[in-house]
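Selected chains from the complex are presented in situ; the others are not included.
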């Protein structure tokens, strides 16, 4: 029985990136849908669950993607609401690559530091990748400073993460709109992850924390100017100022491995929801 | 040479249901087109008939689907008008599953009753499925009462069916807008097929015909309230009040088998038109 992946993409064209990865992950047939809205979901899910017998449903799966993460999450919610009892297929969500990128960044960091009790700063922490990186770190016991230019948005992101990983998660909202607040936020942290948008510098040359506390710095923006001044996109555990640095492309190989493995995993059973945490765990098993 | 199925769907997204069935029926390459209008047909058909040599054309076929049956029929007309001489490929039409569903219902009934001379009632007989079920029954010699809330529409449907199966077909239009007319329509029939839309009750508890005439009752609506009060969607020849009952899901397995077999049959030659009658005959051979 051929393995079918139904790609629900919220953009006008289905992501070519996600399609190539699906093919390379061993999907036999890829049904790509573009411009998918919540109202389209029921009929597409019915097509997934009413065509093969219960024992064969693990050979059909759904992938949710597209550049708009909130739109993707709205699809996921609708997909889940359409399933009932054993009539379901496994689903992965990776809108804008946010889950696989966050998982890859945190996974690379885990090679150099222990998260439990670690002081970590996530810059652009309210963005799709930053929020997921913060969630993964908080879940693993780190003291996470989630930074944004707006304190209000940072607080709102912290609350959203606590709702997922538990109210005892150690998350602090930080406002980083000025040099002084950036320096205060980064003071003493052992890990910085910059999950910023393309071409936005989040930490200037003269804002790098002094001292020896900072062990790992990961910048997920590949488009100049990069998010962390001095880090090169190709950096992969390159030491700079005594800190192991990763650039967006340096993390890319790990991201790609996680993405492919997660797609493959979809076909192990028909009842998985591969979101942030599940995707990270798949990455851990690869290491 | 790979077997290509060109799916012409009139909806905004190509049916995932039809795509999975196509894959499971052994199609190698599925070209899915959405939002297809008659004006799009010529170019797509030219792509089908001008790319492979006459001897290889049987490896390309067209499937017409989508929720709007009239729109699908308009495509079929245009597809046929574009073919010429031996330059053609086989075509199947199953908009809204109407042909495979009607064929499955009539086929299940055929296991319990002889159609020739049988008194049969088709409720919601002007809908896509009802009309096709009535056509199949009339073609096989049944005395078909085709019911609708509107006598005018019922008469128009009867005329359309006679134009297909012959003017000697035994079809009577029935208006069933009140309890009294529903009872009159169902009085003495041996078979009832309810081809109604989702969630519309066509026969209430107290409207079930009394007496022993009714042998088989088939309800093709799976969404509560079902069309025939008391019939369960999963019913498959379950006896209730002395009548063998089928629900929508109980007929679903047969429908799926017919659908797959018909897709497979498309590739036997390049000159088939698989519409209501041809699809029913494929079902008969499976039994």
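Structural remarks
Residue numbering begins at 1 within each chain, and the chains themselves are lettered A and B in the order written.
Throughout what follows, contacts are C-beta pairs under 8 Å (C-beta built on N, C-alpha and C of every residue); 3 or more make two chains touch, one makes a residue touch a chain.
If you're wondering where the values come from, they're calculated on a predicted model, not measured in any experiment.
Here 2 identical chains are displayed in place, and the whole complex they belong to in this file is assembled from 3 copies in total.
Following the convention adopted for this analysis, only the chains that are shown with their structure count from here on.
Between the two copies, chain A and chain B, the C-alpha superposition involves a rotation of 120 degrees in steps of 5. On the chain A side of its complex with chain B, the touching residues are 1-2, 4, 6, 29, 31, 33, 36, 40, 43-48, 50-52, 60. Chain B meets chain A in the complex at residues 12-13, 15-21, 23-24, 30, 32, 252, 256.
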